[in-house]
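Rest of the complex left out; these chains stay put.
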Amino acid sequence: MFPLNTWYVAAMPNEIDDKPLGRRVCGQRLVLFRGPGGKATALEDWCPHRGAPLSLGRVVEGNLVCGYHGLAMGCDGKTVSMPGQRVRGFPPVRAFPAVERHGFVWVWPGDAALADEAKIPDLFWAHDPEWAYGGGLYHIGCDYRLMIDNLMDLTHETYVHSTSIGQPEIDETPCKTTTEGDSAVTSRFMNDIPAPPFWRTALRANGLPEDQPVDRWQICRFTPPSQVMIEVGVALAGHGGYEAPKEKKAYAIVVDFLTPETETSMWYFWGMARNFRADDKALTAQIREGQGKIFAEDLEMLERQQKNLLAWPERELLKLNIDTGGVQARKILDRLIAAERATVAA
Amino acid sequence: MFPLNTWYVAAMPNEIDDKPLGRRVCGQRLVLFRGPGGKATALEDWCPHRGAPLSLGRVVEGNLVCGYHGLAMGCDGKTVSMPGQRVRGFPPVRAFPAVERHGFVWVWPGDAALADEAKIPDLFWAHDPEWAYGGGLYHIGCDYRLMIDNLMDLTHETYVHSTSIGQPEIDETPCKTTTEGDSAVTSRFMNDIPAPPFWRTALRANGLPEDQPVDRWQICRFTPPSQVMIEVGVALAGHGGYEAPKEKKAYAIVVDFLTPETETSMWYFWGMARNFRADDKALTAQIREGQGKIFAEDLEMLERQQKNLLAWPERELLKLNIDTGGVQARKILDRLIAAERATVAA
């Protein structure tokens, strides 16, 4: 279950630079490609001639030419031409609103008439020279909401990521969850603790001592449909923590876009935006590699959790205080999905 | 959907030379082996003793001895013997009419009483010393009729096989389709055009210049249940094209036998018979290798087309002029299948 009248990240821009990309988003088989002027475009991955996937074709002068018999499809889903044919009566394929912005390709899988580019979230760090971003993409065989739960309850770091970002103080410090309209925020502040390995590296990269006590924070913000931005960082203890001056801390935003593929599988666009040493591309690559390894540790857990849920469909999950973030996120999603259905029914 | 009261190519003879072969044909699990005197034989792949697959056994004096407990099965599907057992009451397994002819093993998956060897197509080139044949076998995850469509509309060569046999002139030249009883023929003649790479090689092999304009032809003949023979060739331009004397052309027949495995998978027996330099075995091997690579280019397209058709089962495909050959072939098949069903019902 996922809302459809909303923007999802469907691809990283470089995935469609060289050739079309076939990708399922919210159960729909899409082809993503660059149309006229390089504009990101999303259509049903179906050639109206014989049902071949358009994603096996290539882009010629802004049209997507089917790799089977040469039908040229326009970015509006209408056939432009085909060798030796009059194409006016060809049935169109569905075009999905698509926008490239903030370093991602966004797609609106629902009613195109409702698509509003203003609703694409504003990712300030994507345009601020003081910030650098690196990230990647994983396919995971689980309901995207299991990943929302994962990201809204960071006590799992102590167990799943015990050698990098986990530490017992996460478990020992209660989190606080609030909702603001359609957002849910869960936060945890840990003062005067040792920095775990990942943050030691970050402190060192930032020119700070890594063996002194730090104040650490985690502020997870869910925004529908399935975006979780996590402000994370450490400051040398006693300098104000989250509010400490820039030269006393290492601060970043963990970026998570979760895009449903089917009811039980998803695309995980993960990354990290940081505001220290933004020009250091080697550091960006190093952080991306480290983060990629850490986030890969979640995959087996999530996929086997999904299998368990399918095997015991009647069982209820617990909703503890640490789960409040995920529970609130699901309530927001349920409300949006119900509203969508009511609109369709009316 | 496929007719059953007809002959299908089930194997290449060398596939059953050394040991029995298990193969599904038209949804039936068969074991193919050489019975008395080496005769090609087809039975249900089921041992009446405990249901083991007979294809894991071995042939002993013309009987197929089960590899589990030694039951010896005769080529008529009746148990011949079993160590320590009286076998007279053993239930028989179904025997399917099978014939080795023209370099293929043919099986009749329907009513054995209707099987008529005279209906096996006459492949003259298999017995003419002026002709040479080479070919292979692919398994494809698609309805065999998608491959009929593929072979009866060669405009796909321009896109799928652009580096070997494709050229824009195929797209630019209309085809002409006719039906003759249960056959459908679609043909295209292109005059005074450059030869594409595959035909350049063939011209050179045939001792002809490869850089002169040629007349090229493609005559695709569908015969039920799923045989497509394609006369193909090029002649030096202005010498009569298809009718040009032998020393002015390179001429061959693309041989395609499509055998359904299930409703959505098939065996593709492909090959080429040529009537130039028939004695040159190295050339036969070279052509087979080249053709194998070219025909492998179709596999991903066909399998993903099949997935699309399953994902959008309600969608109709277009029937353009280029599709007439496939459309006519399907009409012939539909007629045969309907007639079979009427016979069974009556």
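The first chain written gets the first letter, and so on, giving A and B; residue counts start at 1 in each chain.
Criterion: a contact is a pair of C-beta atoms (placed from the backbone, for glycine too) under 8 Å apart; a residue touches a chain by one contact, two chains touch by 3 or more.
From a predicted model like this one, the values you see are computed outputs, not experimental measurements.
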Identical protein chains in the complete assembly, only 2 of which are shown: 3
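Heads up, the rule we're going with is that only the chains that are shown with their structure count from here on.
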Between chain B and chain A, distance of the C-alpha-averaged centres to the nearest whole Å: 48
Chain B residues touching chain A - in the complex, by the definition given at the top: 149, 153, 155-156, 158-160, 168, 171-172, 174, 300-301, 304-305, 307-309, 311-312, 315, 317-318, 320-323
Footprint of chain B on chain A - complex, ascending: 29, 45-46, 48-53, 56-57, 65-70, 82-85, 90
